[in-house]
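I have a structure I would like to understand better, so I am pasting it below and will then ask my questions one at a time.
What follows is part of the complex, with its chains left where they were.
Letters are used for the chains, namely A and B, taken in the order the chains are written, and counting of residues starts over at 1 for each.
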Amino acid sequence: MANELTHLDEKGQARMVDVGDKAHTQREATATATIFMQPETLQMIVEGKHKKGDVMATARIAGIMAAKRTPDLIPMCHPLMITSVKVELTPDPERSCVEISATCKTVGQTGIEIEALTSASVAALTLYDMCKAVDRGMVIDQVKLLEKKGGKSGHWQRQDEQA
Amino acid sequence: MANELTHLDEKGQARMVDVGDKAHTQREATATATIFMQPETLQMIVEGKHKKGDVMATARIAGIMAAKRTPDLIPMCHPLMITSVKVELTPDPERSCVEISATCKTVGQTGIEIEALTSASVAALTLYDMCKAVDRGMVIDQVKLLEKKGGKSGHWQRQDEQA
């Protein structure tokens, strides 16, 4: 890995680092997030009367749209042409949580990790918003990169899933 | 607390719930997030050559701006007139993390919890983006509401900080 923060210049000032000379390659990143809630809340979403309700769909769509808004939110993030976004939400009744996974792809000069992380985060925040009237104490945890492919630094995979 | 998801109608379809009859009150919410990183990464930000660098400032500003973008990101979230946002980042060398706290205020008909959570999340994501060249494995944890005031449901404070 690099030993310096690329988004700072020699004076420590923020800049959008120059990627103009990097190769156009196929890039992909997967990030995850977990949102913990009361068992009753989870039940309302997955087993109860709202089984076919829009809670999961709303979070999924919000996550996909947020990937596209990433350069508007993250100051030094380069704009890029997203070619694919997939957001999956998997309820886990045993741990009383929903696991969120977001995979983004692009063909470009810069990585797509931050888009995947933003997508997973906003999907989780949307679940919070949809359920906050019944469960204000929900906690979003373990927002992290799982894997990335492409670019100069190549393939990277998280070693310790408990990290 | 309510026993139903207000953002769904009787058919389980997403809607932006009607707040037109709610009182205009002073509202406030504080949310937190924690981002864990390698000790060397933390050191680069707080002790090293980039002491006066823009890393913390960039995250702080991104968090403040994200609070204003919340209704663009969270589908059922009402627009509201934010009257104050304050984002604090506190490095914790012992736990090798940065603690983020975001406090938002408004005078309006709907709560400001989701704005505070979005602000803390985006500040954390920005730290990730600023440092990802040196530490791709950073994890954002414990994104949660700490306290909220105002509105019909009144004062709420998280009981179990470890939740």
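One rule holds for everything that comes next: contacts are C-beta pairs under 8 Å (C-beta built on N, C-alpha and C of every residue); 3 or more make two chains touch, one makes a residue touch a chain.
Because the structure is predicted, anything quoted here is derived from the model rather than measured.
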Expanding from the 2 chains in view to the entire complex of this file gives a copy total of 6
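Definition applied: only the chains that are shown with their structure count from here on.
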Centroid spacing, where centroids are CA-atom means, of subunit A and subunit B in whole angstrom: 16
Provide the residue numbers of subunit B that touch subunit A in the complex, in ascending order. 1-8, 12-14, 44-45, 49-55, 57-58, 61-62, 65-66, 69, 72-77, 113-114, 117-118, 121-122, 124-126, 128-145, 148, 156, 158, 163
